[in-house]
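Everything on this sheet refers to the single structure shown next.
Right, subunit A next:
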Amino acid sequence: MSKEHRAMNPSKPQSIDKNTLIRNMIISAALLAGFGGLGTTLVVGTFELTKDQIEASEEANLLKNLNNILPASIYNNDLLSTHIKVPADSLLGSDKPVNVYQAWMDKTPVAVAFPVIAPDGYNGDIHLLIAIKASGEISGVRVIAHKETPGLGDKIDINKNDWILSFNGKSIANPAQKLWRVKKDGGVFDQFTGATITPRAVVKAVYRALDYYNANRRRLFLDQENLNKYYHAAMRGKDSKE
Partner candidate 1 sequence: MSVSQQLQGIWPFPGGIKLDGKKSLSCQTVINHAELPRELEIPLSQHIGHPAEAVVKVGDSVKKGQLIGHAKGFVSAPVHASSSGIVTAIEERLVPHPSGLPALCVIIDTDGYDHWYDCTALIAKNDAEHNGLNALSAEQITGKVAEAGIVGLGGALYPSAAKLQTARKKDSDTLIINAAECEPYITCDDALMRNRPEEIILGILLIKKVVGAERCLIGIEDNKPEAWQALLDTIQGYQRASHEHDKQSIEIIQVPTRYPAGGEKQLIQVLTGREVPSQGLPMDIGIICHNITTAAAVYQAVYRGEPLVSRIVTITGGAIKKPQNMEVAIGTSIREVLDQAGWHKERVDKIIMGGPMMGFALPSIDVPVTKATNCILVSEPGELPTPPPAMPCIRCARCADSCPMSLLPQQMYWYAKARELEKVQDYNIFDCIECGCCSYSCPSNIPLVQYFRYAKNEIWDDERERNKANLARERHEFRQERLEKAKKAKQEAARLRKEKLAKKKAEDKKNAAAAKDGGSKSDNKPASSHADLIAEAIARSKAKKAQQQALKKNTENLTEAQQKQVNEANERRKKS
Partner candidate 2 sequence: MSEYFLLLISTIFVNNFVLVKFLGLCPFMGSSRKLEVAAGMALATTFVLTLSSASSYLANQYILIPLDIEYLRTITFILVIAAVVNFTEMVVHKTSPMLYQVLGMFLPLITTNCAVLGVALLNVQTGYNFFESIIFGFGAAVGFSMVMVLFASIRERLASADVPEIFQGAPIALITAGLMSIAFLGFTGLDKGLH
């Protein structure tokens, strides 16, 4: 195909005279602009028509993901709009501020959900989403993205294996810290045949998330304004200390 294009290359071998040049340019520009405008109008029109639906779908999707680890029955606030940004923390494995979703039942805080990164997967970072009930008990964990070896490390994915459900109901003290490990290292969590690294990394990350939760429990239920105030104060405190 390509070759024929080349061979058939339309040739316009006129001598370059200024008038035709300008006329040519203008016609081309007008035509192209016309079609550009037409096309864009089509897209813009479609966009206007689908805008709301897109937003709704986005939200529904996010909510569905959250509800997988946070049963809709335990809270009654608008989960999606109730979130705060907390500063990066090494326990969360992230160097960017992290979104924390808060679940409330009426005025009582019920649970929070936030992403965690396990940096020591076999082939790279493992991105997790974890929900922790106010009691410190894990409500659910899911793997959002990972690069583990297919067929070996990818059993952490709920679509491949139920292993990730084994965190449900666990908390920082249950089991004891020494047992927050894979079985091979003397803990309570299974590893997969031939792949210890991955589960080890996930277990560690989940434990760190619990650690983080316990250290920041109160702050995680603040609203953004108060949280910011708190951090400002903390910063200032730090500054003055130095």
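For anyone wondering why these and not others, all candidates are chains of the complex that A comes from, given by their letters.
Heads up, the rule we're going with is that a residue touches a chain if its C-beta (ideal position, glycine included) is under 8 Å from a C-beta of that chain, and two chains touch if they have at least 3 such contacts; residues count from 1.
Note that the structure is a prediction, hence the values are computed from the model and not measured.
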Which of 1 or 2 touches subunit A - same complex, any copy: 2
Footprint of candidate 2 on subunit A - complex, ascending: 1-2, 5-6, 36, 39-40, 43-44, 47, 122-124, 147, 149
